[in-house]
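For this view, one protein chain was removed and the others were kept in their places.
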Amino acid sequence: MESRLLRPYAWALVLLLFIPVSAILEFASPGVPVFAAAGLAIVPLAWFMGIATEEIGKHAGPGVGGLLNATFGNATELIIALFALAEGLQDIVKASLTGSIIGNLLLVLGLSMVAGGLRHKSQSFSREASGIHTTMLLVAVIGLIMPALYVYSAGAAGALRLVVLDEMSIGIAAILFAVYLFGLLFSLRTHRDIFNPVAETPERPRMALRTAVLVLLVSAALVALESELLVGSLQAAQASLGLTDLFLGVIVLAIVGNAAEHGSAVLMAVRNKMDLSLAVAMTSTTQIALFVAPVLVFASLFTAQVMTLDFEVFELVSVALATAVLASVVSDGRSNWYEGVLLVMVYAMLGVVFYLHP
Amino acid sequence: MESRLLRPYAWALVLLLFIPVSAILEFASPGVPVFAAAGLAIVPLAWFMGIATEEIGKHAGPGVGGLLNATFGNATELIIALFALAEGLQDIVKASLTGSIIGNLLLVLGLSMVAGGLRHKSQSFSREASGIHTTMLLVAVIGLIMPALYVYSAGAAGALRLVVLDEMSIGIAAILFAVYLFGLLFSLRTHRDIFNPVAETPERPRMALRTAVLVLLVSAALVALESELLVGSLQAAQASLGLTDLFLGVIVLAIVGNAAEHGSAVLMAVRNKMDLSLAVAMTSTTQIALFVAPVLVFASLFTAQVMTLDFEVFELVSVALATAVLASVVSDGRSNWYEGVLLVMVYAMLGVVFYLHP
Partner (left out) sequence: MESRLLRPYAWALVLLLFIPVSAILEFASPGVPVFAAAGLAIVPLAWFMGIATEEIGKHAGPGVGGLLNATFGNATELIIALFALAEGLQDIVKASLTGSIIGNLLLVLGLSMVAGGLRHKSQSFSREASGIHTTMLLVAVIGLIMPALYVYSAGAAGALRLVVLDEMSIGIAAILFAVYLFGLLFSLRTHRDIFNPVAETPERPRMALRTAVLVLLVSAALVALESELLVGSLQAAQASLGLTDLFLGVIVLAIVGNAAEHGSAVLMAVRNKMDLSLAVAMTSTTQIALFVAPVLVFASLFTAQVMTLDFEVFELVSVALATAVLASVVSDGRSNWYEGVLLVMVYAMLGVVFYLHP
């Protein structure tokens, strides 16, 4: 194992201490402390899941490896969301989806461009890859806007309206999922070269396959455990801290669920690998919108209530505007520190609004 | 007459049989069968009108020819819409306008890109031409949004509000028509080269001028006849099939009115002439928004009620989002099968929503 693989382990091992801490706190002092400890414990586990998935991918070869990364890339968010869904916290789940999208587009990419831009005057990346990601995002945004528009234009609630909304949500989820599957075919098979401009030499695995599978399974199990603690203490924490559903889902949960992506995207940017940095952040975003959201709708069919895709107008406008500002930033295939600052500032404005919104 | 001109005649001649069929059905069994037969009969007639216009254009020389194509290119939609307007079916007329726009941008271009992309890994086209079309569309969208926004923000209906809405619609129609006229001057005179990158050798006409004029007049007369049958049976068909005004106008009428464009745009894409494919679909769209819509407003001044330009919020959002996703797809001057799939999927989502919308 090389030292640069070991370095991140240092902080990760420290944060792993929050696993027992959160379990102990659950009995000693539920509420905010458990919420904080479980949130911190998830960060290193997500990181280990990422590494293990990558290692399994190296053993399996590029095609299957890409598929694995695409499917397990947002496993953390998916697990947290499934636990919250089982608790009936649909509004928070939906808020955490929009939060992940906004956070990846604005905070992760913004910080990456700032960090990279402080070292490099101008950084370039593939306009073709970022253009397709932007269009995919736009398609997802359209899918998320339509049900809310239906609710808005259909007026007062009624039984018929709810049935239609369920059908509409399931139909749109199916279409978004199809967009996702076609996207896999496109990016992993027919147009692999767009997303991998350099003909990379296959990397040697740094873990035995058996170890990697074991790490993946143990991490996933621990993420599930911590997610249960996190979701269980969520409402108590919310009450003590006086946070709104929107702020909690959009800002807090989204940062916890995406912490691993944050780290690696910024690291790539500093190393002037802006293509990889963008790929991490944008792939994660399109996965949330085109894979995680539809899967949650399908999963909700087994709960008491369908998770409909009608988001709050604030969330929708935020996602749409984040997509627009990102499209404007990446359209020229180059980035600099100020474009990063602009993205972060938009995130700050949305944070102010979600914090103050009653 | 060459054989490649004859080939499309085969299906066209078969579909022409629906002219007598629709006339007979009108007496035998009005409603859905007449609606279907008249819809099918219009398809080959629109095709013949297109060919005749093109042939007259070849006799008249490039300048006048371009003008003829620009003016008669959407004659079918215009004729159907005028008949529906005379019947007072303003909502359906407006829905068919937005449907034509959405259908051309998403379905026609999407299918073209898929069909072309299955044969060619990547297809390129002029960014300058597609950029100007996109901006023209955006200007039209702005014109269509404003009256609806006025209605929304002016609140409850009143006599004053209606007068203002009429004036606003006429004023905006006049401006959109001016945009159209300036656009003709631009594309046919001062900047002809942008839209015709290759200095084409003038094509030899394949019909005598007299034949072409005759074909045009007879086809137009038959389109008028079938449009009357179509519009006359429309409400009965709507009732039997349980379709909403929106779905009928946006999806069904729009497909009938644009079937000819669909065919030729896809054909061009398969032959890797993506510039022509885009030109057919985008010129048709801007004509609908900048020529057909204003002309209908002016024509409605001779009916009982002005056709105001306040569209349903669903239609407006759909047109705006279709424009945005198209702009994102064409911005890099290249297309592939997946971008086509994305456009078609957006069309599918809008179809689901318009179908379910009560």
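Read from first to last, the chains carry the letters A and B; within each, the first residue is number 1.
As a working rule, a contact is a pair of C-beta atoms (placed from the backbone, for glycine too) under 8 Å apart; a residue touches a chain by one contact, two chains touch by 3 or more.
This one's a predicted model, so the numbers in the text were calculated from it and none came from an experiment.
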Note to self: Just to verify: which one of B:M146, B:A299 or B:V313 makes contact with the chain not shown?
What the structure shows: B:M146
Next item on the list: Taking the full complex into account, find the residue in B:T134, B:S264 or B:T308 that is in contact with the omitted chain.
Entry: B:T134
Next item on the list: Pick out which of A:K58, A:K273 or A:R334 touches the chain that's been left out of the picture.
Entry: A:R334
Next item on the list: With the missing chain put back, which residues of subunit A would touch it? List them for me.
Entry: 121, 312-314, 317, 321, 324-325, 328-329, 331-332, 334, 336-339, 341-342, 345-346, 348-350, 352-353, 356-358
Next item on the list: Go through subunit B and note every residue touching the omitted chain.
Entry: 127-128, 131-132, 134-136, 138-139, 142-143, 145-147, 149-150, 152-154, 160-161, 164, 167-168, 171-172, 175, 178-179, 182-183, 186, 190-191, 327, 331
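FYI, only the chains that are shown with their structure count from here on.
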Next item on the list: For subunit A and subunit B, let me know how many angstrom lie between their CA-based centres, rounded off.
Entry: 40
